[in-house]
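The structure appears below as structure tokens.
For this depiction, one protein chain was excluded, whereas all remaining protein chains were kept in their positions.
Coming up: subunit A.
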Amino acid sequence: MSLLSVENLDVFYGDFRAVRGAHLELAAGQTIAIIGANGAGKSTLLNAIVGLSGRKSGSIRFDGRDIGREPTDRIARAGITMVPEGRRLFGSLTVEDNLLVGLAAERPGPWTLEAVYALFPRLGELSKMTAGSLSGGQQQMVSIGRALMTNPRVLLCDEISLGLAPKIIGDIYRCFETITASGVSVVLIEQNVVQACAAADYVYCMLEGHMSLEGRPEDLSQAQITAAYFGTGEALP
């Protein structure tokens, strides 16, 4: 049985239906990726799972329990958290204070301050720095570390490579081997299709609010992905 299961989800911004009949299955220990163009509804889908979106209908089940109406803080305490788009650190707090906020979820587990510093050694050196003064890549490490400090069972990552240099993106993605090895199941949103296919066991492609394609990366052809990504049908060569 899957750990996280989304069925027939609609999410509205006012009268606009940003997500239409989306579905998603995440098994324990699995890493899945959601790809798609800007405005396809990827971020809206993740926000809906953690209860940060507006009006929604459909079913979101976590570990067999319906969490569709739970507030975000209760969902985080149950074990789903998110690395938000744009990092959204607590800019006036130090790196260490940012990480320690995660203790509020009161979920003991393998991810402690020491474990996060072991994963990102650079953060240990910067622990007393104000989060707002760090570089983009360092901020992304803090944002991931802060989420890990809640010891989530499911970690949602919204475009963690956005605006970062390729080398830093590579460094950060390498850390996901350690993260998944600790038992965390991961959902990645990624605009970079190659990166997504390399990191994930299963890939969904979103187009105009619904899933236009899904499958294991090795089963999907370049042409299929291109068609599903841009909505150009099967006509492409």
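Convention: a contact is a pair of C-beta atoms (placed from the backbone, for glycine too) under 8 Å apart; a residue touches a chain by one contact, two chains touch by 3 or more; residues count from 1.
Everything below uses one rule, namely that contacts and distances are computed from a predicted model.
For the omitted chain of this complex, the UniProt record lists the protein as "Branched-chain amino acid transport system permease protein", which is one of "Branched-chain amino acid transport system permease protein", "PKD-like family lipoprotein", "Lactate utilization protein A" or "Carbohydrate ABC transporter membrane protein 1 (CUT1 family)". The omitted chain makes contact with just one of the residues A:10, A:25, A:63 or A:97: A:97. Looking at A:4, A:50 or A:67, the residue that reaches the missing chain in the full complex is A:50. Here the missing chain is touched by one residue of A:82, A:172 or A:227, and it is A:82.
Residues touching the missing chain, restricted to subunit A, are 50-52, 71-73, 76-77, 81-82, 84, 88-93, 97-98, 100-107, 146-147, 149-150 (touch as defined at the top).
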